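What you see is the complex with one protein chain gone and the rest in place.
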Amino acid sequence: MGAENSAEASGYPFGVIRVGIVGATGYTGSELIRLLSGHPSAQITALVSRSEAGKPVASVLPHLSGLPLPPLSAFEPHQLAEQCDVVFLAGETGFAMEHAPALLRQGLKVIDLSADFRLKDPAVFAEWYGRQHTATEWLAEALYGLPELTPHDAYRHARLVANPGCYPTAAGLALAPLVKSGLVEPDSVIVDAKSGVSGAGRSRVSVEYLFTELNENFKAYSVERHRHTPEIEQVLSLISGQSVRVRFTPHLVPMTRGILCTAYARLRRRVSPEQLHALYTEFYREQPFVVVRPLGAFPATREVYGSNRCDIGVTIDVRTQTAVVISALDNLVKGAAGQAIQNMNLLIGTEPTQGLPLAGMCP
Amino acid sequence: MGAENSAEASGYPFGVIRVGIVGATGYTGSELIRLLSGHPSAQITALVSRSEAGKPVASVLPHLSGLPLPPLSAFEPHQLAEQCDVVFLAGETGFAMEHAPALLRQGLKVIDLSADFRLKDPAVFAEWYGRQHTATEWLAEALYGLPELTPHDAYRHARLVANPGCYPTAAGLALAPLVKSGLVEPDSVIVDAKSGVSGAGRSRVSVEYLFTELNENFKAYSVERHRHTPEIEQVLSLISGQSVRVRFTPHLVPMTRGILCTAYARLRRRVSPEQLHALYTEFYREQPFVVVRPLGAFPATREVYGSNRCDIGVTIDVRTQTAVVISALDNLVKGAAGQAIQNMNLLIGTEPTQGLPLAGMCP
Amino acid sequence: MGAENSAEASGYPFGVIRVGIVGATGYTGSELIRLLSGHPSAQITALVSRSEAGKPVASVLPHLSGLPLPPLSAFEPHQLAEQCDVVFLAGETGFAMEHAPALLRQGLKVIDLSADFRLKDPAVFAEWYGRQHTATEWLAEALYGLPELTPHDAYRHARLVANPGCYPTAAGLALAPLVKSGLVEPDSVIVDAKSGVSGAGRSRVSVEYLFTELNENFKAYSVERHRHTPEIEQVLSLISGQSVRVRFTPHLVPMTRGILCTAYARLRRRVSPEQLHALYTEFYREQPFVVVRPLGAFPATREVYGSNRCDIGVTIDVRTQTAVVISALDNLVKGAAGQAIQNMNLLIGTEPTQGLPLAGMCP
Partner (left out) sequence: MGAENSAEASGYPFGVIRVGIVGATGYTGSELIRLLSGHPSAQITALVSRSEAGKPVASVLPHLSGLPLPPLSAFEPHQLAEQCDVVFLAGETGFAMEHAPALLRQGLKVIDLSADFRLKDPAVFAEWYGRQHTATEWLAEALYGLPELTPHDAYRHARLVANPGCYPTAAGLALAPLVKSGLVEPDSVIVDAKSGVSGAGRSRVSVEYLFTELNENFKAYSVERHRHTPEIEQVLSLISGQSVRVRFTPHLVPMTRGILCTAYARLRRRVSPEQLHALYTEFYREQPFVVVRPLGAFPATREVYGSNRCDIGVTIDVRTQTAVVISALDNLVKGAAGQAIQNMNLLIGTEPTQGLPLAGMCP
């Protein structure tokens, strides 16, 4: 980090920036609180929850007992502009495209954890999300913030960051070196992903998310069509400079956190496992949050539990000429709140790893 | 079942056949006890456990308390020949090829739940299991008993049944109609399978199978090479009359029972989801233990928990021209002990569904 | 079972009785379907679900695919009277006291799995359930059916059976021999019980029952007051002939099925563990569904998973002069549907163990 990129140069002269979280009581929101409460350059100054405004955080989220936090408050853009430098939006689809523009106009930097600003093409958004995009004027400016694949220069003048989806982060990091290399057929990519249940969020209150329905159970879901498909394709097409098509099947694992993504692609020409491994090692050499495992080793979700890392293992199935890449991350950290803080670090020009756990929690 | 196939015609005039289980205290063995203890045409007359011989079953397996069962005994082929008509071998790889011949020579019918007699080609066995086959003279005679794909005539004179592996059962049933139809490229098959931990058995006592290592964890294993690969290829090649190559990746799910198999294959020509569904419905029309779900629905493992069913859902990903088939079964029932009893029913000529649970246990 | 108690003598001359289940899609209702579908003396002729009337069972409960079952229907007492001999009520509190009288008046036998007819004293019901009892005229006649503690004679003329709660079954069986013996202080009983989540039922759809809220979590609930307290006291007071007071604390275990009840009582005089064990062994000698474990062994919930057994282990803590009794059962089987069928067997005079699994499913 050069001096011109430091907190001071970015306009945060006191070293500590003031952050607000909208949607503070959801799983992503409360994970932001947990992580930011230990961040040396950030101070939480506003916590917005429309349903619980007025209550102390610990009365709604007892796991955050003992932390010095502001009480939950209603969503008031003007007040946020006074209290904060950066605002995280952790609401449902649609909230950000309705409310981010007002926050941005008041000079706030906004990191949106929803899907609202991820897809560049509003027609694609409409097709997959079943609604019109209502803030298309911000789509071009919004920075898709997958820090290992997004040029860091792009953060310098960014005001609005679209934080990637959990599956696109896992699949994007797993496949970027491969599709960029040109070694595989761009229309042969299969992403078979498995996620813990917390990806569904705290507001998905229906029979099918009851403990009794999911425990000791494993299933695919959204088999015919899942909204993260075009986002994965956008990431991979951009990095490879060609149109990539992906068959994507998500599954639900009876566990709370973690995504494991098993990706397959047909080779165009013979490559050895060693060559593939070297390609990945080189690609992620400078990235503190991506660990390419030694050849022959593959990551398990528990090894990145609570960590902001995404770990990757690769091999070649010589018999079928298929490249097999497995990535693992914690969907609430590298797949959501952690990556959002990584984006914040880049946005404010502080040390990119600040406040972000490297170690997984195991067991 | 015609009269000539009845228990009586098969030489079991008293209606009840006497069965022995070798390897009675393993997970597969004890599941055989549980299921056979309620079977109307079978009586358990011998339970062999080399490590626990002499003890009452309930002292080793308290979940079987209260059942009238013979005590655990040592492995004595002569004694088994006196006590039993049919013997199930639920031992480790290698036990059956060493001991089944002696049992067969004494006139017993043998159902082997290990891998010893599944692969027809001893060279393939040697390649994947890393040891020479020592009873190759029985390989041709051994009947590979996947009842929905094996002609029932073949059971009439069979003496030795090789009970399929859990993954090959799930993948074979998922893909048989598809590869047989010629609709897909036979070298494009990808099987991404997920299994509960009980598939590893009770004797796999090592750090990596501890509760603390697997709970809240999801991972792939044997990524580079898994022994069930050639068995899946053998099943699919046989049914389709062409050489099928499969990329197979097994994963470990933090649950006890259940396999979900997500299979992909590239289409050779356009097919609608409705056509694919009709193909499967027709293929399994007569099979009580295979339920093809309505178009748009896909099975979850919990729905076949404790059942001998294998449920299947199908679709076409039109964007990538990929057939997607998902199958689910209970690895200890349809994937092992239940299927072995289904084979026994066919072997002794009784009602094929006898003693086998149709309903899953849910929740 | 003497002849006068047989199915024929009880007025069920064809050997098979026709049963209806009201509340068929809840966890208790669907477990009744699963178990009764394999019962040799019962045929399911009516399945009532108010929310899903008109649908085939398998479309709502796919785990029951493949069974020959009537479709779900609306609640019509007249129709039930034509279709059934016995009706199980598996509805919410209040349903049975509103509707059971009409069914009884039409000559049906009713087994109610709710709390409506368990407490003999309507004032106690009102105090703990916060509502007036509206069918008090049936309270005296209702038979509290805990088969191991209820005299079997009482079933001969019974028309309405109140099926016990899951905790009272576990605690009642654990403590009955002890409090009856007079060995312990009747006001010193502590019941610390732990239950899988399925006890909460399928209609408890709220944030706190989401998978993500309960997985990898353990907690007490209803600490200050739980409705099963007076029922436990009623069972123990009746069997011991003295007023027993119980401190009861239920806990929620991150698993689907199973109750483990750890009960403590202060000794009035010195007793050896051997004497206590002999007392229990003698008390339950004739009971097929209660297994008293050998001295020094204690049951685990998995060992009775899917079984209708309740297993018990006992000891004396000599240092503190405390009797410690641990019981385990499957809350959906011996704690609900299985026990209800056990009651049905007694009601219709068939073999008491018919259709009920003895073996647990393990793993």
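Labels A, B and C are assigned to the chains in the order they are written; within every chain, residues are numbered from 1.
The criterion applied here is as follows: a contact is a pair of C-beta atoms (placed from the backbone, for glycine too) under 8 Å apart; a residue touches a chain by one contact, two chains touch by 3 or more.
From a predicted model like this one, the values you see are computed outputs, not experimental measurements.
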For the chain not depicted, the shown chains it touches: A, B, C
Identified contact with the non-displayed chain, of C:Ala102, C:Ile190, C:Leu238 or C:Ala278: C:Ile190
Option from A:Phe75, A:Tyr264 or A:Tyr305 whose C-beta touches the chain left out: A:Tyr305
Residue of C:Thr256, C:Ser307 or C:Asn345 in touch with the missing chain, whole complex considered: C:Thr256
Sole contact to the chain not displayed, among B:Pro254, B:Gly306, B:Gly338 or B:Pro357: B:Pro254
Residues in chain B touching the chain absent from view: 27, 197-198, 200, 202, 204-207, 209-216, 254-256
Residues of chain A in contact with the chain not shown: 27, 30, 33-34, 37-38, 59, 61-67, 198, 202, 215-216, 256-257, 288-289, 291, 293-294, 297, 299-300, 302-307, 309, 311, 332, 357-363
Chain C residues touching the omitted chain (full complex): 187-188, 190, 192, 194, 196, 212-213, 215-220, 223-224, 245-247, 249, 251, 253-258, 260, 262, 264, 266, 296, 298-302, 305, 313, 315, 317, 319-320, 322, 324, 326, 328, 363
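Operating definition for what follows: only the chains that are shown with their structure count from here on.
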Most centrally placed chain - per-chain CA mean versus overall CA mean: B
Centroid distance [mean C-alpha coordinates] between chain C and chain B, Å: 36
CA centroid of chain A to CA centroid of chain C, Å: 47
Residues within chain C bordering two or more other chains: 27, 198, 202, 215-216, 256
